[in-house]
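These notes are about the structure you will find just below.
Just one protein chain is left out here, and the rest sit where they should.
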Amino acid sequence: MNAVASREAAYGQHPPVLPEPFDPNMDQAAIPEDVRLDMYRKQHEIRQLEKRLYDLFLQNLVKGTSHLAIGMEAIGAAFGAALRPDDYSFATYRGHGHTIARGVPPEPIIAEMLGRATGLLGGKGGSMHLTSVEHGMMGSYAIIGAHLCIANGAAWSAKLRNSGQVAVAFFGDGATNIGAFHEAVNYAAVYHLPTVFVCENNLYMEYTSIGQVTPVRNPAADRSPAYGLDATIVDGNDADAVYLAAVAAIDRARDDGGPSIIEAKTYRHGGHSRADPGTYRPDDEISAWMEHDPIPMYHQRLLRLGVGEAQLTEIETSVAAAIDAATEAAKAAPFPPAEALWTNVWADGGSQWRN
Amino acid sequence: MNAVASREAAYGQHPPVLPEPFDPNMDQAAIPEDVRLDMYRKQHEIRQLEKRLYDLFLQNLVKGTSHLAIGMEAIGAAFGAALRPDDYSFATYRGHGHTIARGVPPEPIIAEMLGRATGLLGGKGGSMHLTSVEHGMMGSYAIIGAHLCIANGAAWSAKLRNSGQVAVAFFGDGATNIGAFHEAVNYAAVYHLPTVFVCENNLYMEYTSIGQVTPVRNPAADRSPAYGLDATIVDGNDADAVYLAAVAAIDRARDDGGPSIIEAKTYRHGGHSRADPGTYRPDDEISAWMEHDPIPMYHQRLLRLGVGEAQLTEIETSVAAAIDAATEAAKAAPFPPAEALWTNVWADGGSQWRN
Amino acid sequence: MAELTYRAAVSRGIAQEMRRDPSVVFIGEDVAGAGGVFKTTAGLLEEFGPARVVDTPISEQAILGAAMGAAMTGLRPIAEIMFADFFAVCWDIVVNQLAKSRYMTDGQVDCPLVIRSGNGGAVRFGAQHSQSVENWAMAVPGIKIVAPSSALDVVGLMAAAVRDPDPVLFFEHKALLATKQDVPDGEIVDTLGTARTLREGGHCTIVALALMVPRALEAAERLAAEGIEATVIDVRSLMPLDTNTILTSVASTGRLFTVEENPRLCGWGAEIASIVADEVFWDLDGPIVRITTPHIPLPAAENLEDLAIPSVDRIVDEVRRAMT
Partner (left out) sequence: MAELTYRAAVSRGIAQEMRRDPSVVFIGEDVAGAGGVFKTTAGLLEEFGPARVVDTPISEQAILGAAMGAAMTGLRPIAEIMFADFFAVCWDIVVNQLAKSRYMTDGQVDCPLVIRSGNGGAVRFGAQHSQSVENWAMAVPGIKIVAPSSALDVVGLMAAAVRDPDPVLFFEHKALLATKQDVPDGEIVDTLGTARTLREGGHCTIVALALMVPRALEAAERLAAEGIEATVIDVRSLMPLDTNTILTSVASTGRLFTVEENPRLCGWGAEIASIVADEVFWDLDGPIVRITTPHIPLPAAENLEDLAIPSVDRIVDEVRRAMT
């Protein structure tokens, strides 16, 4: 990413950070066509789901907060394609995409956002905590840092059980400044754990540009020497680039090669959360990144690689149909019954604290 | 420090780490003789005080725990000599030396260890919390990490007040693995604070060798790139080497040059705390470091530089006399009165929580 | 006299103190340029500049540590912990450092600072962004605690907190931010450690805090219509605790009800109940009843969260049941 120095006058400590052009060589990357088509579908699933969630929010059907990853779909899609079904994913509150990328259907996700009994979490967790253990989606964590430490535990257990499973933890640029990040990466390095740390660097921690509050340019990658690790920096909007980095890191972890850090440069098209219009970002930064949109780019690449327009349209429309159906089903679902308040505090299914 | 690979067979993950020889060029370092004599005195003050504390502990007069820095005196002595009277020191539970190095007399320190009313903290803090705000000794902190963050606050306030004061935080090798270390150094770098971070690397975190639980060889210095900082590694047993590094870092901080990390390699002659015989350390490691003792080395250097034996003996004996007198006075002091239990929870001097 | 939101009262209170005292500085995540994620600190950067109003990295321990070190050395910092749930990532600085340094050093260390935080639920944020944690702090000697329920109290207690020589945790309730109240112009300074009696009634005493205060008041009106006259006390300050106001009232009404948003166990109401059951036991005419959120994490779904946090209906029902 090249900081445009000339703009410093205009933007002070906060110059626009413009994307690098997409790497033309990625067309030649040795990635099977079915994998590429899967990543194309997953990117559409994520974007169309999140656009739908935004519409539902505008209709005031989604309460509380929600954090969309529109513009950042390539990362989730690529990891969804690169992971083994029994691998573990740990995400943040910005985790809808990572959840669907592991194969979780859209209906329970939408239902959860609408606070319905059929929600992925029975309506009890909400937007920031999407989890589907059966899909290896081990949770979305809303307090920054903790899940990086927790991912190590899943990696450690996989190592002790010789299961060959890998744990991937997704986090933001801003998260690299919290203590738990340091403890987690360090701990993974000390015990040579199969943990893959994936920084989704979207240039902002909420409303503050990451450069303003971080002393190094690459918040995750530039920290890796502190743990004796190499880091990979990739264009987070190019699903193929992310996929290659993901496969390399996951294979290394599986072969007992230890943890990795991947920093994926990306950008959110909207604000930090539903409450945020994102006006603190310079216009030319926004427009440059809007043009660096992962989905149209990938569409063009697939065409260049000989995939037919019709096939791509079919994917797009079938995803749209699935999201529509899921939305209708979710909207028709009942709200959680009052009894749900009292269940699942404890493993016995209840919430009793006294006799 | 050179890890002796051949020993890995014998010591597994825990080869002895032997000291580098003292740097002969340090004789030529441009350090005024009065400063050197002051550092010599301070090293004796620290060692003789701590030896006395150990004797008092053997007489069962010191309750609770205590952590001695015998063998590590050069660091405290050098910083004591390099700091301006109004600069701020923040130490750990292993802070007796840093306290006396700032000019705090031995009597209230010994009295505190004996739990007397005349103790530096009225007997209420104990061994791990020595503090003398009037001497710029802003506290000894017994929970790892916090004081690194707190030192930044003193540095920030100095910067806002344009006072030219500097804050120095001393910590151990093991402390570099805790989250607060990362947050503190990062924060200092972001705001370009006049904080000097001094790692006293004595090769062990309590009973575990630091190499066993840290993925880099130099726990503090090798972390500095993560914050865009350079680091200095010095022989922590050579007061002159530490002094030169201290002056450089302190001057930089005072001239708004931002924070620094200094890693001083050293060794404790005894165990981690009074409860620990330190048997987990290989014999040849211990003996090599015992020969690398900062005080006799410095004695020899001063002789080489033409200081008379008589003058050095006078310093040693006058310190001994002061420690003896302080011990007697402390032993003769009363225990804290019962009323002391109720004072100084609040700024009004009391402890009232209700009306 | 102007109508002020609870939200705007926060920045008004801070600005009042920053104008008065140049040693007051303010730091936190997204608090300056963005004016805070709850927009409670809008305008402060513009008025006081980047040296005194600072956006920080996501480093809660570093934030509170910086505030503490600055307070020890001549400043009067205000630090924001965005959501009170996040105290869990920097609790060491609060309970082991700030709360103890003065006592451990026998009075040498001063920590005049304020830590503000968005507390409480009823905003559908789920279990990790909705907790009422004021009782976490109440269990720890050495920190003062206020939790205002109105815009006027926000301004006055903020001023009192900033001027206080001890560390003060200032809990702003997220579900009250949009509430409005007429607030007098000019400087407003309140007093820590004082509860406020908002309604007088002879049959029972209802003690509430923050979001539970308006609910307790409305419940009292409905109970009055049924012939049950309740005194309603807004505790406002948990440390120091105004036990006089509470004990005097319970001694005269003979009945105590606490309305607590926290999950039941070890809430502030338990402490008050234990004080009452000891000191005015002989004045009690019946059981002490605590009305609290059940001892469960808070669910995200609107209908479930509404069932969890004490509602006006539930307060009315429980008081009626206990009184008849």
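In order of appearance the chains are A, B and C, and numbering begins at 1 in each one.
Definition applied: a contact is a pair of C-beta atoms (placed from the backbone, for glycine too) under 8 Å apart; a residue touches a chain by one contact, two chains touch by 3 or more.
None of these values were measured; they are calculated from a predicted model.
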(request) With touch as defined up top, name the shown chains that contact the chain not shown. (result) A, B, C
(request) Could you tell me which of B:16, B:71, B:97 or B:145 touches the chain that is not displayed? (result) B:145
(request) Pick out which of A:22, A:88 or A:289 touches the chain that's been left out of the picture. (result) A:88
(request) Please pick, from B:30, B:275 or B:310, the residue that touches the omitted chain in the full complex. (result) B:275
(request) From the listed residues A:14, A:124 or A:223, report the one that touches the chain absent from this view. (result) A:124
(request) Identify the residue among A:158, A:250 or A:330 that touches the chain left out of the display. (result) A:158
(request) Provide the residue numbers of subunit A that touch the chain removed from this figure. (result) 88, 121-125, 129, 131-133, 138-139, 141, 143, 145-158, 160-161, 165, 167, 179-180, 183-184, 186-187, 190-191, 340, 343-349, 351-355
(request) For subunit C, enumerate the residues touching the unshown chain of the complex. (result) 85-89, 91-92, 94-96, 99-100, 103-104, 126-128, 135-136, 138-142, 239, 262-271, 273-274, 276-279, 281-282, 284, 286-290, 295-297, 299-300
(request) State which residues belonging to subunit B touch the missing partner chain. (result) 63-65, 115-116, 119, 121, 123-129, 141-145, 174-175, 177-180, 205-208, 212-214, 275, 280, 335-336, 338, 340-342, 345, 351, 353
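The working rule: only the chains that are shown with their structure count from here on.
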(request) Please work out the Cα centroid separation of subunit B and subunit C, and write it as a whole number of Å. (result) 41
(request) Starting from the mean Cα coordinates of subunit A and subunit B, work out the distance between those two points in Å. (result) 45
(message) How many angstrom lie between the centres of subunit A and subunit C, each centre taken as the mean Cα position?
(response) 36
(message) At least two partner chains per residue is the criterion; list those residues in subunit B.
(response) 145, 179-180, 183, 186, 190
(message) Please output the residue numbers of subunit C that touch at least 2 other chains, ranges allowed.
(response) 56-57, 59-61
